[in-house]
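Written below as structure tokens is the structure these notes are about.
The complex appears here without one of its protein chains, the remainder shown in place.
As written, the chains take the letters A, B and C, and residue 1 is the first residue of each chain.
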């Protein structure tokens, strides 16, 4: 299993007139955590795109347990529960400043060729980066 | 069953550098469709808030089958499959300009008191508006 | 002079915890109005991009006189005060549902080649579309 913890400060533009962080913003928080999780194991998503590989999201799920408010330093935990293959599954847990679990969620991604936009297998650089976390003995 | 069809034009600010509508934007499309669906049966969400009732989203789910692109006139179908009770469940189907199903999803909402932010039962105005669609005979 | 009036409904995701439409959202409203203004005189910005011409914004200015609120049907007036040359200048006036001027602003745009990203002269299709509005006699 792979876990990465990412800090985000909630901003005025995230809030809505209910005073909560708008429910659609969580997809952005998940993206931030995902990309920085990859960066932490030496994978630059940007570089992958420059080399002709894109990774669109194919499913998103979020459960909202309690609201996030303005100007909280939240923690988004990004968990890769199983070794990625054709799909990369991320699980997310969102904690507020008090450390309470306020939401969790999930995204699945595939890799596609930048030109044809057809699915391709997991890039070797991603495979090698994740392998150490899933090699039991 | 209740069905409402809502048109949205995809805008430049919806797109990302992949050329697709960003996956987090669908939550906004669902919100638009939801609010206009209610409006179509005489329920003003704004007025409900002014009367002290808020309706936060508690679950979001989206499946992305194919991308949406810039400047498409898309259709978001908002479906209420069962009579709302404590929870209101909406199912969404997103069609591109060619009429192809490109994504579907779901949101569940509750009603909370604007002051206490505690769950309350379905407002009578919403109940009455939906009833005709679920009264078989 | 060229004037186009564009209607936008303010949405929950536009609002912030002050209950106002967030000040950064106006750039999106201006973009919508701009693109639909061009469409109204037969110019498809999307098609222009497909033909290798991009039009980035080089200056933005907004004056906020009074707030916009949730679920208002606002009018964004897009005005082209002088015949576009290397730069296209748009002036915007934002009216709330009561018809009050709540904000005004301005954007200047250039045209760049999609490959080199270097400035190019006004595309002929845009020039021809605007000419009738600036040909006095």
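Everything that follows uses one rule, which is that contacts are C-beta pairs under 8 Å (C-beta built on N, C-alpha and C of every residue); 3 or more make two chains touch, one makes a residue touch a chain.
What you see is a predicted model, and the numbers here were worked out from it, not measured in a lab.
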*Specify the residue from the set B:29, B:70 or B:130 that touches the hidden chain.*
B:70
*Residues on chain C that touch the omitted chain in the whole complex?*
17-18, 20, 22-28, 31, 49, 54, 56-65, 67
*Residues of chain A in contact with the chain that isn't shown?*
9, 11-13, 27-28, 31-32, 35, 44-46, 49, 70-71
*In terms of residues, what is the contact footprint of the unshown chain on chain B?*
12-13, 15-19, 22, 24, 70
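Definition applied: only the chains that are shown with their structure count from here on.
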*Averaging only over C-alpha atoms, locate the centres of chain A and chain B and give their separation in whole Å.*
24
*asked:* How many angstrom lie between the centres of chain A and chain C, each centre taken as the mean Cα position?
replied: 34
*Going by the touch rule set out above, which residues of chain A reach two or more other chains?*
17-18, 22, 24
